[in-house]
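Every protein chain but one is kept in place in this view of the complex.
Now for chain A:
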Amino acid sequence: MLTVENFGKSFTTHHLNQTRKAVSGISFNVEKGEFLGIVGKSGSGKSTVLKSIYGTYKPNEGQILYDSERFGTVNLHEIPDHDLIRLRKTEIGYVSQFLKVMPRTTSFELVVLSLLEMGVDRVTAEVTAEETLRHFDLPEALWHNYPNTFSGGEKLRLNIACAVVKAPRLLLLDEPTASLDQASKLKVRESISKLKDSGTTLIGIFHDLEFMEGLCDKVYDMSARAVKETV
């Protein structure tokens, strides 16, 4: 489903006249329906790997091959921007702690929109959005508010709702439980496990290793540059 081959990324900051290597020599492979965890200390490049798969970062070494439903096998860094945008709308999801800003759009509408861009009709989208927000315990009083004012945990649950509701083929999770209490974490875990059962391939970074136990099929260790099977 996804093959990362000798991937590396460096950042050039022109005004400092500086180029820094963030990460290099990363190779792993995720089969359809598998859950790969990524572990490593802070600053080791975990988020850089995920963002480069999603296309937020432009990698400069190696390649990232994805078996897409729509286009067949593609190198995610060579396909046209427009095709990558289409994959993001329909196949590849990404969740982080940061909420995407949208002018005056309510939390309910955000979830509806994620469904609409997949081609779901509005009535179905609204029903599904309601179920999903309920599942993630986003208080009904907040559904028609703008998320700018939400707490970290509320924003995060909204982000997860927007991603999960699409049941993407490939879901990238960058510490999606970082600021959640235990009850919310369990809800997230439950949803992830449901997605996995339904065939979604997942790659996730969690600071909380316990949380990943029993969910991940294997773990990529940034410091060892190797995949370990976990059973």
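One rule holds for everything that comes next: contacts are C-beta pairs under 8 Å (C-beta built on N, C-alpha and C of every residue); 3 or more make two chains touch, one makes a residue touch a chain; residues count from 1.
Going forward, contacts and distances are computed from a predicted model.
S.K.: Looking only at the UniProt record of the hidden chain, which name from "Ferredoxin", "CHAD domain protein", "Phosphonate transport system ATP-binding protein" or "Threonine dehydrogenase" is the right one?
M.R.: "Phosphonate transport system ATP-binding protein"
S.K.: Taking the entire complex into account, which one of A:N6, A:T56, A:N75 or A:T124 touches the absent chain?
M.R.: Looking across A:N6, A:T56, A:N75 or A:T124, the contact with the absent chain belongs to A:T56.
S.K.: Per the definition of touch given earlier, which of A:I53, A:L84 or A:V188 contacts the omitted chain?
M.R.: A:L84
S.K.: For chain A, which residues touch the unseen chain?
M.R.: 11-15, 51, 55-58, 81-82, 84-85, 101-105, 113, 116
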